[in-house]
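Below: one structure, written as structure tokens.
Missing here is one protein chain; the remaining ones are kept as they sit in the complex.
For reference, chains read A, B and C in written order, and residue numbers begin at 1 within each chain.
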Amino acid sequence: MSDSGLGPPSRRLRAGIVGGGRGAFIGTVHRIAAELDGQAQVVAGAMSSDARIARESAADWLLERAYTSYEDMAAAEAADGHGIDFVIIATPNDLHLPVARAFLAKGIHVICDKPLALTVDEGEELVRRVEEGRALFALTHSYTGYPAVRQARDMVRGGQLGEIRKAIVEYTQDWLMEPLENRGNKQAAWRTDPARAGIGGCVGDIGTHALNLLEFVTERQVAALCADLSSFVAGRRLDDDANILLRLQGGAKGTLICSQIACGEENRLSLRLYGSEAGLEWHQEEPNTLWHKHAGRPWARLRTGQSYMGAAAKAATRTPAGHPEGYLEAFANLYRSFMQDVRRVGLGQPPLRDYPGVHDGLRGLRFVAQAVMSSRAGSVWLGL
Amino acid sequence: MSDSGLGPPSRRLRAGIVGGGRGAFIGTVHRIAAELDGQAQVVAGAMSSDARIARESAADWLLERAYTSYEDMAAAEAADGHGIDFVIIATPNDLHLPVARAFLAKGIHVICDKPLALTVDEGEELVRRVEEGRALFALTHSYTGYPAVRQARDMVRGGQLGEIRKAIVEYTQDWLMEPLENRGNKQAAWRTDPARAGIGGCVGDIGTHALNLLEFVTERQVAALCADLSSFVAGRRLDDDANILLRLQGGAKGTLICSQIACGEENRLSLRLYGSEAGLEWHQEEPNTLWHKHAGRPWARLRTGQSYMGAAAKAATRTPAGHPEGYLEAFANLYRSFMQDVRRVGLGQPPLRDYPGVHDGLRGLRFVAQAVMSSRAGSVWLGL
Amino acid sequence: MSDSGLGPPSRRLRAGIVGGGRGAFIGTVHRIAAELDGQAQVVAGAMSSDARIARESAADWLLERAYTSYEDMAAAEAADGHGIDFVIIATPNDLHLPVARAFLAKGIHVICDKPLALTVDEGEELVRRVEEGRALFALTHSYTGYPAVRQARDMVRGGQLGEIRKAIVEYTQDWLMEPLENRGNKQAAWRTDPARAGIGGCVGDIGTHALNLLEFVTERQVAALCADLSSFVAGRRLDDDANILLRLQGGAKGTLICSQIACGEENRLSLRLYGSEAGLEWHQEEPNTLWHKHAGRPWARLRTGQSYMGAAAKAATRTPAGHPEGYLEAFANLYRSFMQDVRRVGLGQPPLRDYPGVHDGLRGLRFVAQAVMSSRAGSVWLGL
Partner (left out) sequence: MSDSGLGPPSRRLRAGIVGGGRGAFIGTVHRIAAELDGQAQVVAGAMSSDARIARESAADWLLERAYTSYEDMAAAEAADGHGIDFVIIATPNDLHLPVARAFLAKGIHVICDKPLALTVDEGEELVRRVEEGRALFALTHSYTGYPAVRQARDMVRGGQLGEIRKAIVEYTQDWLMEPLENRGNKQAAWRTDPARAGIGGCVGDIGTHALNLLEFVTERQVAALCADLSSFVAGRRLDDDANILLRLQGGAKGTLICSQIACGEENRLSLRLYGSEAGLEWHQEEPNTLWHKHAGRPWARLRTGQSYMGAAAKAATRTPAGHPEGYLEAFANLYRSFMQDVRRVGLGQPPLRDYPGVHDGLRGLRFVAQAVMSSRAGSVWLGL
């Protein structure tokens, strides 16, 4: 926190969590990410709507205060002078809006899993509530937390690629290649259920990460898309695969591929950019390496932790070069920025907002809506 | 040739070449590929329309007979009882049809660089001439000559992937990222000139290879495409980049990306397939490895030269495992199959046609035509 | 902690730290590792002998109790009924023994950075003190905490390699390729100073990790070594490079290479084993992959987080496949096992000791001593 200019903090922040109970790996990810830098502790939670799971999850986490309802939690924590400083929302998508509403109404800062909400309408409501309130809102598009991704953005921003011409972004997995939703898998069940996931399946669950990564690194918006969505698994109600043509502001073109039926792929998120001066390439599964392909020169293999990396990458790195960092550390980088803002706001300073927020979330929801609509219309170009 | 059932051949075949003179690397590639197995020797050529280059190229190659006109060459070689057994066409695209016409008319077998011709109409003429004549015709879609590619086809054919759901094929380069056609580069000049290259730039020069690779391995045709072609280099008359959505017969979907402005890429041709049982992945720049991704198991790294490879891969491999083979050996595998047919036909046996031919070439020309038309119409789906 | 059979813990453990103040990256590594699973919090510390650094470091970490002397800390924490449950030793090597002595004498559990101490004599004293006392002792040979390393051990133990014939272990870096010790770098200064580091330089600092990794995975001891140590940087008093021949119990042979002058290497720790049935290969810089090379089959690429991994690897994995874990998570796995024992002992249960301890540390010290002696004697075989 030495760069905050605020003097040293005097205590760990107190965090609460809604959702993320036993069986939902993302809950633990949020806890670890929030606490990694020793600047916060999760002390309260409404971790499941199932009272037994909520109780057991709270015990696992050694929580000081366990709730069975997020409304109760919001009320109680706001009333207590020693209540939580911020709340983590790690529920299925359909609860993002109601939970956020409850805590924002109490002026409690919110950090929420993506996507922002179920629909564009919901997203717009959330934008409005955040803009009209005084509480902070962060969205955990966690892949932008990797040091190499931040280095990539700096290099694009610094003009090292020249004019960007081509972008290839991909996010493929295989975990839904079988109809797990019919076999008792809770994670699969809600993610393939339009009522809880929204109108996008794969395109919402991971396509939004790919979009966010692309727009984060290039600082250019996708201007239009032309999509072909599929549901390969029989009976599945939402897409599990998408091939999408892209046009970016500024003239670049590209593709966005996402799939949850790509047999053998774990979490293959990658980004390639090709400019008039250089190209970049990054793979999430080997996240500490960034390839810089300057025209006419050997590819340069940039590595996090090295002295030649830029300030943004260095600020997001905790270990020396060669001591690999991973997903949890990237996730924690979003928390670090968010919590810095929580402290700043507490001290009356303006927030820096160096993390994804409601507007990024709204773009994700629009992306899902337009991708679905483009595909239904037979792959037509739609603006975004 | 032990598998030909024809008894041992008694002499090296005699080959001629049209085009491929000094400065055109592909000429040397054809010579090496034709001669690699000691079954042929290039003895005659009309290697350039420039008499000096033709003479010097012939001297470089120690040719026995040099011509300055392919018509003269066809006439002379056909008349001579010891003339060539087959001709190699390594000219710019606009000469493929006239040169092929001249030699086919004399009954001389033809092996021709891709694409087949300038237009679909030309391609159809060539199909007709080959079908009506008695001479053989091979098209050097050389990437299908790699042992690992043949292994991939065998695995698909054997059902190891289950139902194919998704295909991702890519062919990216950067050699045209600058306007070399205005800087005296002859290779760039004809490839970006519609009169000599046809209506496709990148999509014809390398996109056709990507299509052929995909259709070769899957033994499924692309049923429809939806394309977005671009010319990023100012003043360029043909496309230098393409992003294309695909639908394959049998229900698979996918993307085909090709580009000649992808800064930093050399010759990045790759194929990925995802089925209901397994996935496959192959990269031309590391061609001796094939990834087999069976659902629920570790990826298996298949390597050419190993005893577990199938018969097709083994037949296409010349060195033990770990002694890398490359582009020239793959190219030579097409020649090996073609020359085996030349010998068979000479002995009155039916040809085996285990190499790309006029029909593959015609598909490539239709692909170019439909990709260009789809893109001009604003990315609409067109059948193929 | 669900596998402890002890019922749920009721509070986070309280940890203290000696050393690891500002400028020593390993301090933060210990804190993160200790706290990662939400089972402990570092609350007290004597983080530097420099009072200002000690004070500022304590403030950075939001410590409840800051000390300037480890003796004071041991006394105070032992006296307080709410004192620390265990102490972390993250000082230069020469303080390992005195600090450990102080806390062990008070019955406070110790987790200590490697190497165990300065000399074999010191190491033997520490073994004696631990064996005679009731406090636990763990040594942070952190690389054995990686899930893939534990998988490797299970595979060896299960006989999947057959008889082990050959072992190649390497740990190379470049951070000491210049005389940083003369340029104000504190980390370099003590590591190249015999008074504070012991008689081994590189061989002690990282060679011991390589040895420990090899012995951990194979569960075979190195029986003898034949070493050639060097100091390439002018004026350096300790070795900065070593090439060592090995013989293992059971008949395997091998090499251990370590270097801190290997220009371009970050933290290249790797292990390869070759048996009569299969080989294994692991690289710390890409730690989530383990190569299994069964004779006559394709290499299998095992990945952490996958369902086919064994129980030991799964127990050490926090994220789904494809969400990379790294150095901090591996380090935290040692803490997890150690803290489980702290809780068990607190409940009167016998400890499980599933982490490196004093005996591993003593082997490391003997390895350093024998390597130095072998090299001085002109590379002779010495037992270990």
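Here, contacts are C-beta pairs under 8 Å (C-beta built on N, C-alpha and C of every residue); 3 or more make two chains touch, one makes a residue touch a chain.
This is a predicted model, so every value here is computed, not measured.
In the complete assembly, the contact with the undisplayed chain comes from C:Y274, out of C:F86, C:Y274 or C:F367. The chain not shown here is touched by just one of A:H292, A:R318, A:R336 or A:R363, and that residue is A:H292.
For the chain missing from the display, the contacting residue among B:V18, B:V42 or B:L256 is B:V42, taking the whole complex into account.
Contact residues of chain C toward the unshown chain are 161, 165-166, 168, 174, 177, 226, 228, 230, 232, 241, 243, 245-247, 253-255, 257, 259, 261-265, 274-279, 291, 293-295, 299, 378-381. In the full complex, chain B contacts the hidden chain through residues 8-12, 25, 28-29, 31-32, 35-39, 41-42, 59-62, 173, 175, 265-268, 284-288, 303, 305-306, 318-329.
Where chain A meets the missing chain, the touching residues are 292, 296-303, 306-308.
Assume only the chains that are shown with their structure count from here on.
Put simply, the chain farthest from chain C by mean CA position is B. Note: centroid distance chain B to chain C, computed from Cα atoms, is 55 Å. With centres set at the average Cα position, the gap from chain A to chain B is 44 Å.
Look at where the CA atoms of chain A average out and do the same for chain C: the two points lie 34 Å apart. Listed for chain A are residues 265, each touching two or more other chains.
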